[in-house]
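Removed from the display is one protein chain of the complex; every other protein chain stays in position.
Per-chain numbering from 1; labels A, B and C assigned in written order.
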Amino acid sequence: MANPIQELIAKRAAQELREGEVINLGIGIPTLVSKYVEDKKVFFHTENGMLGVEDVLEEKMDPNLVNAGKQPVGEGVGSSFFNSADSFGMIRGGHIDVAILGVLQVDREAHIANWAVPGKNIIGVGGAMDLLEGAKKVIVTTTHTSKDGKSKIMKECTYPITSNRSVDMIITELAVFRYLDGNLHLTELMPGVRLEEVEKNTEAEFIKSLE
Amino acid sequence: MANPIQELIAKRAAQELREGEVINLGIGIPTLVSKYVEDKKVFFHTENGMLGVEDVLEEKMDPNLVNAGKQPVGEGVGSSFFNSADSFGMIRGGHIDVAILGVLQVDREAHIANWAVPGKNIIGVGGAMDLLEGAKKVIVTTTHTSKDGKSKIMKECTYPITSNRSVDMIITELAVFRYLDGNLHLTELMPGVRLEEVEKNTEAEFIKSLE
Amino acid sequence: MMTTMEIFKTEKEALATVQSNQTIMVGGFGLVGAPLTLIDALVELNVKDLTIISNNLGEQGKGLGKLLLQKKVKKAIGSYFTSNRDVGEAYQRGELEIELMPQGTLAESIRAGGAGIGGYYTKTSVGTDLAKGKEIKVIDGEEYVFEKALKADVAIIRAHKADTLGNLIYYKTARNFNPIMATAAQYVVAEVDEIVEVGQLKSDEIVTPHLFVDGVIVAKKVLTKEGVVDNG
Partner (left out) sequence: MMTTMEIFKTEKEALATVQSNQTIMVGGFGLVGAPLTLIDALVELNVKDLTIISNNLGEQGKGLGKLLLQKKVKKAIGSYFTSNRDVGEAYQRGELEIELMPQGTLAESIRAGGAGIGGYYTKTSVGTDLAKGKEIKVIDGEEYVFEKALKADVAIIRAHKADTLGNLIYYKTARNFNPIMATAAQYVVAEVDEIVEVGQLKSDEIVTPHLFVDGVIVAKKVLTKEGVVDNG
């Protein structure tokens, strides 16, 4: 069932991708991005060991051909398979152009937290830390607030951070932020969103740099 | 042109190999060993990136199919190719059963010197150090003395050593030595060789353990 | 490996040497590329206090998840246990030790173990809780964290085809951790869809050369769209 907020965010993220880029999509909203690349030729990499991931029709699903979210995927022409050490060599080695990731929190220095919640039984990190170290550009796609209405764009992450590296861009259903020169810049309001809404729902300070 | 001394040493070395073993052959006398394995099924590994090396007839030689000595070789049934990092992973990781190597010198602690001669323009080490660290068993094949008649089995190597690791066995045209419990043991005289000849031509102390 | 590769008829024979307190690598990403037949055999063995190195501990009650429920796992080393909630519960009850690693670090440490590398430096996890207590080294002005190689007594892996020498090829994303685990254990058994004659696998397409493999067995449990089913 398509969630219109998630689809909106994914569609906006897809606009950031450029012809020929190699993209790694995280679990959740990022996975939806591939639907919106249209006729741009980009290449999707998945950390379990494949380059050339495509969407797949249900009748063609193969249980042994999956992405990092363990969802069945398709195999584009010119795709290739490799082991997990080689796959993370590509990630850490700087060979992935863009990683699009979900987060639990992101702070004013664009550090993200997306792998652990203190006191909860979440014992998993997966490839998130590697992608943050290695991808040339990291885009965060997230709802602006959590279910209880609190801003996910916070002064400081209260959950454990995923990396020292700041992400490059944050896309929510309300706005687009870029992290430049040590500051979060609000560069875009999503269609129909007023500045006050963004201000009200964003805990971290940001600079207004609307284009 | 077959050199009978070299052939004799190679033939004796081949007797040490056991069915199913994976063997890496160095340059020089070791390369000759493959001729003498007869119907024992062993597998030759070469560090430039191949498992399943076989001898090749001249008319079938392929300039892009070579061993570590850059000599054309054949491709056995079930052979495989891999890159040099993976090949040395096999070596360092302990996946090679036996390495047979040539030496310039070997000392009473079975350390070998085979990669450098002080004052001479020899600037190469190749895979020798890796093989000494990684191979489960190392056999040295060498003429007993150098061209000027000096013993190659010395009290102490005067050339730079190749590894801290002691080799397991030394095979020359005069004798076979094994390194056990910190001592060189003379375990075998080559056919027609008298003990005195070995004593005269061996500078390092050894224990007589003839079987 | 041993010098002669064995083709096993039963999974019990294939795992005859497994003992309590051993470290066992298990291939797969979730159930994809996991050696489901050998995992079931492991569950049946009368052993305990195993250390399991695997990306996940299967799913709830499936794959390695069964081994966990039998309390045969002392410690799990992997990157993502969230998908099996039994893991978190066993951990909270103090019945299970966990060593959580970034997925790339897990893969690299296994590769290092197989390739005779003692340890290495990665930027991954620097500045995070997972780097706490670990050595940091500055290389060319950047911080890296030291990670040690991982090795195991036994690796059970999943491949697509084996030849009778033990050469292996893999199927699509069922490759994942399997080829690297094949290099990093004393004793390696591969579960495959098919065993073919030597020469049937092309020398340029072999992913795991036979020198890494001690035994092979044909899979009796396979992953299908309908879940895990018995094979033939």
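The criterion applied here is as follows: a residue touches a chain if its C-beta (ideal position, glycine included) is under 8 Å from a C-beta of that chain, and two chains touch if they have at least 3 such contacts.
Please read these numbers as outputs of a predicted model, since none were measured by experiment.
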Displayed partners of the chain not shown (whole complex): A, B, C
Touch with the omitted chain, as defined above, among B:29, B:91 or B:190: B:91
Residue of A:90, A:104 or A:139 in touch with the missing chain, whole complex considered: A:90
Touching the absent chain when the full complex is considered, from A:47, A:133, A:173 or A:188: A:133
Touch list for subunit A against the chain that is not drawn: 18-22, 43, 45, 51-52, 75, 77-82, 85-86, 88-97, 133-134
Absent chain, residues of subunit C that touch it: 108, 112, 115-123, 137, 139-140, 142, 144, 148-149, 169-170, 172, 202-205
Residues belonging to subunit B that touch the chain removed from view: 46-50, 61-67, 70, 75, 81-85, 87-89, 91-92, 116, 121-130, 133-134, 160-164
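Keep in mind that, in the parts below, only the chains that are shown with their structure count from here on.
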For subunit A and subunit C, chains touching each: none
Taking each chain's C-alpha mean as its centre, the one farthest from subunit B: A
Subunit A and subunit C, separation of their C-alpha mean positions in angstrom: 29
Where subunit A and subunit B are represented by their mean Cα positions, the distance between them in whole Å: 55
CA centroid of subunit B to CA centroid of subunit C, Å: 35
Set of subunit C residues in contact with two or more other chains: 111
For subunit A, residues contacting two or more additional chains: none
